[in-house]
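All protein chains but one are shown in place.
The chains carry the letters A and B, assigned in the order they are written, with residues numbered from 1 in each.
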Amino acid sequence: MGEKILMKGNEAVAEAAIRAGCRHYFAYPITPQNELVEYMAKRMPKVNGTFLQAESELAAINMVLGAAACGVRAMTSSSSPGISLKQEGISYIAACRLPAVIVNVTRGGPGLGNIAPMMCDYFQATRGGGHGDYYTPVLCPSTVQEFADHAPLAFEIAERYLTPVLILADGLLGQMMEPVEFPEKTPVPKDQSDWCVGPWEGKRTSHHVINSLFIVPEDLEEKTRILFEVYEEIKKNEIRYETYNMESNPSLVVAAAGTAARVTKSAIDELKAEGIEVGLVRPITLWPFPSEAVAKAASGAKKMLVIELNMGQMVEDIRLAVSGACPVEFAGKAGGVVFTPEDIAALIKEKM
Amino acid sequence: MQTRILCGGFGGQGVLLIGKLVAQAGMAEGKHVTWLPSYGPEMRGGTANVMTVVSDKPVGSPIFTQMDVLVALNHPSLEKFGPDAKKGALILINASNCGELPLDMPEVRAVRIPFTRMAEEIGNTKAANMVALGALVELTGCVAMRSIEDDLRHMLGKSKPELFEQNMEAMRRGAEKARELA
Partner (left out) sequence: MKVVAKRPEALTDVRLTYCPGCLHGVAHRIIAESVDELGIKERTIGIAPVGCAVFAYRFFACDMVQVPHGRAPAVATGMRRARPGAIVFTYQGDGDLAAIGTAETVHSANRNENISVFFINNAVYGMTGGQMAPTTLPGMRATTSPYGRDVSDTGFPMRVCEMLATLEMPNYIERVSLLSPKEIVKAKKAVKKALKYTMEGRGFSFVEMISTCPTNWGLDPVSSREWARENMLPVFPPGLFKDRSAGAKPGAEKE
């Protein structure tokens, strides 16, 4: 690790992506992730990389598709409405089994919503997002450091399983500055020569085809079966989560991700000082979802409280995981209003 | 200990920099820090504000509604955020262009210093933010003056030595004035 630098999340993830070997970045401006686009515009030419401001989100994700098809580390980023536009391309990238990284610095919705930090794209992110039977791994950081750490991790997962990987951070994490340290290591690129396209004189004997059209139902069924075998592997190997104060055997456990989780941690500390023990389980991968960890956290609790910056999305995955082992209650805020630690502490006391 | 600082002012008064320098100094001292600016359409409207937290423990929320310290470089900021100052909070008011607190707030410590006029006295109106920073550091001790000096020297010492000296002078004067009034 190098020295600590005070950086915005948007800039930290951009720098981390470049250090992870990403040299192809295509995007379209949208608040609150413009610093990411601007950082790439400034840095990419200095590392002989490609920065291109695309004419639309649709074009940007398809430029990523093209670059990824050629076997290079490619990335795009946007915020909620822009990610909706990218879903077409994400579905194709998933179907074509191409590695790519997409950053969503979310904002308030639906519609144009606002630019405040809201985590209302959970469903979209964790259910595939576009058309078709597929998923994308979703990483959900809660600090600027973690946001940066997720860039190389996202490329590693993308290349290991040949899948698009989403980093889902809210606008708060994009805009705020925190100290960040960058790892020295760059993920080792996998050999992609057995599928990627590009000049192949002397390297292979036949052309490659990258395609997502399988007109015969049995062929598409077989392709989908293989895709879901990969998803099983991802579920086996890539689930990540964190627990906090669970060693205190708390009777109430909060489940929260991203910004909501970090605010909850402060609330838990405040309550601990008052002699009230509360636990936290924080999914880091939103897909695959850490269902077992949530179930385990619920098994010793009298109640689970799900806190989200939306009207209740992750709570559905929590209820599936808890499966009736204890009551699950929900508290959310919409519109980009963010809980303070005091809000959450009061909420917890009320629910206990 | 945790200090939540809100700085507000007109665009161009350098309020974001006050927060950034405090956060960087805190980071250099091994503290946990966050810095969160107002962003988007707000930054087009001519006013800017930034929330900075310096803490011994990891910072949960970079957003807060009640602050320990308010630095108001203009009157709209004082009017907007003044009422949210905590009991016992410090409110640093730019006496050069701010009126009175909008409410009667006996439980806060309001300190009026003419940041802009003092900056003019050293020949750079733009250094009003540095005068305020000097007063802020003097009265809160949330970070050490030395840490800010080191950071500033790192940023400006070689490339713009005169600007570095001027900023340091502004900070010193802000700190002195704060000491006198304290």
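What to note about this one:
Here, contacts are C-beta pairs under 8 Å (C-beta built on N, C-alpha and C of every residue); 3 or more make two chains touch, one makes a residue touch a chain.
What you are looking at is a predicted structure, and each value in this text was computed from that prediction instead of being measured.
Within the whole complex, touches from the chain that is not shown fall on A.
Summary of contacts with the chain left out: across A:6, A:72, A:94 or A:321, the touching residue is A:72. Note on the undisplayed chain: of the listed residues A:56, A:193, A:237 or A:323, the one touching it is A:56.
Touch with the chain that is not drawn comes from one residue among A:41, A:210, A:230 or A:337, which is A:210. If you put the missing chain back, the residues of chain A touching it would be 24, 26, 50, 52, 54-56, 58-60, 62-72, 74, 88-89, 92, 96, 197-201, 207-213.
Note that only the chains that are shown with their structure count from here on.
Each chain gets one centre point, the mean of its Cα atoms, and the points for chain A and chain B are 35 Å apart. For chain B in complex with chain A, the touching residues are 20, 23-24, 27, 33-37, 39-41, 57-65.
Interface residues of chain A facing chain B in the complex, by the touch rule stated above, are 4, 6, 31-32, 115, 171-172, 175-179, 262-267, 269, 338-341.
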